[in-house]
Structures are given as structure tokens and as C-alpha cells.
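What follows is one structure encoded as C-alpha cells, with my remarks underneath.
The complex is shown incomplete by one protein chain, all other protein chains being positioned as in the whole.
Let's turn to chain A:
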Amino acid sequence: MLSVLSYGRIVARAVLGGLSQTDGRDYSLITASCGFGKDFRKGILKKGMCYGDDACFIARHKSADVLGVADGVGGWRDYGVDPSQFSATLMRTCERLVKEGRFTPSSPVGILTSGYYELLQNKVPLLGSSTACIVILDRRSHRIHTCNLGDSGFLVVRGGEVVHRSDEQQHYFNTPFQLSIAPPGAEGVVLSDSPEVSDSSSFDVQLGDIILTATDGLFDNMPDYMILQELKKLKNTNYDSIQQTARSIAEQAHELAYDPNYMSPFAQFACDNGLNVRGGKPDDITVLLSIVAEYTD
């Protein structure tokens, strides 16, 4: 009789263990950021988290960690509009939305939509456009929810291999999908994609997964194997080593961008499309490197 009971107990425990999460602990993202603006505009004192026309944010709320990058479209400069204003304001607005809890962890599109709506509520007449990529980690469910509009994106690396990546969204060559606010009258002429056309995805993550969120300045200059090589050097999960690795990735991409003989992914893609080019692609580079770790307060 006792053995039946003991077996029963083992079976019950196994069943319950299988039903509930094997790991009841919350996860969180430890994130470091690094980047370089295209021109070394040393004189301009930008608020932190802005690299050239790129902008990013890292924020947390009760149940989620959220990251975002936005790449301001440089073409606005020709019309007298500062392209960094749009991306920076968008990212700061999304950050504020997260901090005040005005979002659902399973809906990063919601953050983009609300953020874009709030941009229109600003008294200041903003103009410009940018891509956007939002990554949310739901701490309890251990799921990552992402949404990507344009050619920024993310990679998820597990065990030295890329297990998830975002897709680029382009209208045509070098013209990514973009959120924009156009001057009146130019609405038909200026590309303006709605947050709804962004790509969304959701997947589970494990402890130790590395998530790299970056603008196209990185992905156009550094192919995957180089990025993976750098990530292999990441030894532990403390903030300083993550910061160091992020920095080395960004620096390497920055160097490669100005190498005229290097066959960058951008040059490769151009060649595939019939343009005979070679070399890196000078661009603003923003890198957000995160590791999934256990949540500590």
C-alpha cells in the first residue's frame, strides 16, 4: 500500500511539474547599448541613447523589459528637417509609455501605435520618419514579443547559433518601411507606413539567450559569422562584459563601414541587384545587446 502511495506521489509530482513551468522564476534582460553616429559630430551634445540619426531606449515596467531602436531616415536633411528629431522623440515617447505602464507586454505593435499617436499630440510640429523595432520580454511567461517596421532588426543567439531573426522590410533598395509625419500637402509623396504593417513575432527564450537589437548600420556592415564570433567572447552575464562586447561589435562595424575594399553585406546585396559596388556602408550604428538572465530586483 505504501509503495502505491509513494508511486502515486511521484507520478503526481511529475504531472504537476510538467503542467506548471519548470522554472517559476521571472526572467529579465540585462542590456547594454553602444553606437556611433555616421559623422563624428563631437560638438553636438545629444541626450544619451542617440547616435547620429538613430535612437534607442531601454525601459522596464512591472512585468516586462522593453527595448527599442529607431533609425531616422536621412533623406529629410535635404528638405531642412533634422532626421534625428523624429526618431529620438519616437523612442523617448515609447520609453515613457512603457514606464507608465500604458502597454500590453504581448503587443509591441501597440507601443508603436500609441507612440506614433502621441507624436501627433505634440504641440511641436514634428516632421521626419524612421524605422522602428521593439522587443519586449514578458518576465513571467519567458516569451519575447517583437515587432519590426523597416530595416532595423534583431537576432536571437542560442548556443552560438542564430535561432531567430527579424526580416527586413523594404519598399525598394535602400528605402525601408518607415513611420513618418509629412509636411502638409506632401502626404501623397512621402512614404508613410502604418504601424500595422510591421512584422510581429513571439517566441520562448531560455536563460543565457543573447538578443542583439540593432539598426541597419550594424547588419549592413557585419555579416552574421562576425557578429557570432564577437558574441562568443561574452563570458558572463554581468553588465560590464555585456557593455564591452556591445562596444566591440559597434566599433568593429564602424571600422568596417569605412573600409573601401571590404565586401560588406550591403555591397553584396547591391551586387546581387546589379549595382557594382564594394566597401562598407557608412551609417549610424546602434547596438543593443541583451542577455536573458534571472530577474533580480
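Following the convention adopted for this analysis, contacts are C-beta pairs under 8 Å (C-beta built on N, C-alpha and C of every residue); 3 or more make two chains touch, one makes a residue touch a chain; residues count from 1.
Assume contacts and distances are computed from a predicted model.
Undergrad: Which name from "F-box/LRR-repeat protein 4-like", "Sorting nexin-1", "EF-hand domain-containing protein" or "MMS19 nucleotide excision repair protein" does UniProt give the chain that's left off?
TA: "F-box/LRR-repeat protein 4-like"
Undergrad: If I consider the whole complex, including the chain that's not displayed, which of A:118, A:199 or A:224 touches that chain?
TA: A:118
Undergrad: Considering the whole complex, which of A:97, A:211, A:227 or A:253 touches the chain not shown?
TA: Counting the whole complex, the residue in contact with the absent chain is A:97.
Undergrad: In the complete complex, the non-displayed chain touches which residues of chain A?
TA: 96-97, 100, 102, 117-118, 120-125, 183-185
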